[in-house]
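The complex appears here without one of its protein chains, the remainder shown in place.
First chain written, first letter: the chains are A and B, and each begins at residue 1.
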Amino acid sequence: MIESLALILASSLRLATPLMFAGLGEYMAEKAGMINISIEGMMLAGAFSAILGATVTGSPVLGLVFGILAGVMIAFVHATFSYRLTVNTYVVGLTLNLLVLGLTSFLLDTLDLADSQLSKFEIPFLSDLPLVGQAVFNQRWPAYLLWILIPTVWFVMYRTRWGLDMRAIGENPAAVDATGINVLKRQRQGLLLAGAFSGLGGAYLSVAEVGLFNQNMTAARGYVVIAAVIFGGWTIKGTIAGCLLFGAADAMRLALPALGFTLNAQLLIASPYILALVALVVFARRSRAPAAYGRPFVRGLT
Amino acid sequence: MQMSTPKAGAPAHNAGAPAAVELRGITKRYGSIVVCDDVRLTVHRGEIHGLLGQNGAGKSTLVKILIGLAQRDAGEILLEGRTVDISDPLAAADLGIAMVHQHFSLVEELTVWENVTLGEAGRPDARRTRDLVRDIGLRYGLDVDPDARVEDLSTGERQRVEIIKCLRRDPSLLILDEPTSVLTLAESRELFTVLRHVAQGEGKTVILISHKLDEILSATDHVTIMRSGRIVAQRATAATDERELAREMVGRELSKWVAASALGDSDALIDPSLSTDPAMLSPVEPIHEDEFPVRLRIHEARVSRDGRPLLQGLSLDLRAGEILGLAGVEGNGQQVLGDLLSSLVELDSGTVEMDGVALATGRPGVMHMAGIGVIPEDRHASGCVLDMSVAENLVMSTVESVARRGFVSRKAIRANAERLIEQFEIATPSPDTPMRQLSGGNQQKVVLARELSLNPRVLVAAYPTRGLDVGAIEYMTERLHDAAASGIAVLLISTELEEILTLSHHIAVIHRGSIVGQMRRVDVDAERLGLMMGGQVV
Partner (left out) sequence: MPARWVGVMSTIGLYALSIAVALGLAGVLVSLTGASPLDAVQAIFQGSLSDASALGLTLDKAAPLLIVAVGTCVATSAGLFSIGQEGQVVIGATVGATVAIYLHGPGPLVLIVTLFGAALGGAAWAAVAALLFYWRGVPVVISTLLLIYIAYQVVFYAVTQPWFLMETGRNVAAPQSDQIRPDAWLPRIGEYPGLNFSLMVVIAVVLAIGTKVVLDRTTWGFRLRMLGLNRNAARRAGVSAVLLGSGALMISGAFAGLAGGALLTGGNHRLQPGISENVGWDGLLVALVARNNPVVAIPVAFFFGVLRAGGGFLASTGVPRYIVDVVTAILVLAVVFPPAYQYLRREARARRLARSLAKAGGSA
């Protein structure tokens, strides 16, 4: 029993890791009032480019870098269209998602991609801890980056001027504009950062967790991440908790049949999305969204 | 258009020193319209300079030019004798010019110190900024807790934060745009004490923009009056009086009631000795309480949102044929009361009755069907649809009346529009003109025309003259009177005491979501009214 629990725990964490990377990026974007629909495309592009990079350079580590850059590139296009040219962010985000899905599927059929996977890194002693040891301390090494990134994101958002600007923009962009801060520029920066994090999340999925790229590999995980941020009430802690929860739901899908529970397969596959919807129903009203949430900033309109 | 020299009563200036601000021949055009025409203005260090004028007189454009939000077409700006170029707000800030806007630009979710440091460079230093907020607070008498969240502060406190944000950059010139519209009388007095200290104690220059005469007279050293983009008079405040200021501001002798109301002179409205002056003919005829039946009765209304109470047992009787003025400082429940009567808000408890029949609250269209017309406080936000035509806006709530079997008749919409445009003297190029292209006064007329065309039994007018010029104010005043005279029960919601005094038969005072007192117009006592608006029951 303990053993299977440890296994489920390990797989929950493993499946939640890409979500957590992307979740940190999405958290920052949403704090600045943006609902970043193109996160799905960023993750998928990251996943594909990581394998592509690993194939081209022969190094999965460089693949990871490729993945991050791909996420940033999608973010750049989105930022240019929506936060420089002010085209509706959902229109651009959605189109980008379809573009990335088509492009990666096309290239997957066209190019020869190699399988490539980053190694595990076992932390001595700690990995011997009962129950959690293997789950937490024996992972593909980029997962440990989270231990640095989570506090860093907190520091950036709550201790730097940039973070202050971002939080203020999410609440009252017009007031921030009045103080001479370039609101759209900050939002573009936030989106680029979200792109980097989401690209990393996607890259982790392909080059660390699975070791290869499948068509439509992210399968709406990006949208689940958005739900995780809302579930988390726009806090870092909550976002991480949300990602872990959705990761666990995903793990159950794999684990329950193995444990001998016969549950309907489709229900299990749909469970993260259903859970995300339920979470939204419960939490969307309970916590306070940024006041300018999802509304584009146009100067002169109040 | 003579430059006035400082007169007795004003602080002495060193004749040799250059002026703090000097504008030479500033001109600004928008298209063919000249909004600032050869403006020449000199303001000296250490003085509070009043800038007086109606809406549209050009004072806000002039100020925009000073703080870099607009660019002049011609002319020169000199600060301390040096010619400067103010290309954007950052340049203005570098030159030591700061402005407190009429509408606050604070981020509610952040703390006071975070708001104060917003927009600066370098790492935000919590401890230093907190100390700074306290220091400035001590120095100028602007007490506020640096760690409080702005959303928890009162309006007066928020304005203090706004002023601290300005003073923190140690500006040499501080501009305030209509700063008292959101303050109680007591808060206004405090503000002027602070400004006096800023000017005389710290040697800074203050420009106070206002359309209220009594404020200008009591708080400034010099006053400049603008009309139609030009400077029409400059006076030492001590050497002028309100009659002269009013005349210069409007450019003609006004019916005194309108003058007193529009120009913010409440003393003239209350002083009984003036009422005997034949020129001071009051349009308000006293009416007897039981003469008219109660039309609308709100009883023990309670509403709260997010755990914050907005209405706390508010009870109000509105009689047919009378105008009930609801006085009070902004943010005491006026908005939610207006929303309640527009069916936008559901009561937690209490009742709303029309002629004795209870109305369901918060159900779309119910209040409307019962005959309640509403002129909302913010025309743009909820009174009209700017991207639809004037004609469409005129039938917004009665689209059935111009439709047959579900299809809208364009001919009927047009006919209705043409009738109302003529009847209410709406200036529009055509009924099909988008609402967006109309002036503020005409947009207001459209809203008024629509609401009155429904033959309402109750008319709620929230801040009906806000942002309008004197001509439009006169128009609105007349229309509201006509409405009451025709038997409509009118609820006038306003923060401008003068407006309420001019128009109302009855006055009720709202504070923290309930009525703290009522009186007949003829029994008004200014001191008592002021105290009640501050929340004291007298």
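Odds and ends about this structure:
Methods note: contacts are C-beta pairs under 8 Å (C-beta built on N, C-alpha and C of every residue); 3 or more make two chains touch, one makes a residue touch a chain.
Note that the coordinates shown come from a computational prediction; the quantities given were computed from them, not determined experimentally.
The missing chain, though absent from the display, is touched by one residue of A:56, A:99 or A:113; that residue is A:99.
The residue touching the chain not shown here, chosen from B:384, B:426, B:492 or B:508, is B:384.
Shown as candidates are B:203, B:365 or B:471; the residue that touches the absent chain is B:365.
Touch with the chain omitted from the figure is made, among A:56, A:73 or A:87, by A:87. Interface residues of subunit A facing the missing partner chain: 35, 37, 77, 81, 84-88, 90-92, 94-96, 98-99, 101-103, 105-107, 109-111, 219-220, 223-224, 226-227, 230, 264, 266-267, 269-270, 273-274, 276-277, 280-281, 284-285, 294. Where subunit B meets the missing chain, the touching residues are 27, 70-76, 83, 85, 87, 342-344, 364-365, 368-369, 374, 376, 381-388, 392, 396-397, 399-400, 403, 406-408.
Here is the rule we use: only the chains that are shown with their structure count from here on.
A straight line joining the Cα centres of subunit A and subunit B is 47 Å long. If you check the complex, the residues on subunit B that touch subunit A are 88-90, 93, 101, 103-110, 114, 117-124. On the subunit A side of its complex with subunit B, the touching residues are 159-161, 164-165, 167-168, 171-172, 174-176, 178-181, 288, 290-291, 302.
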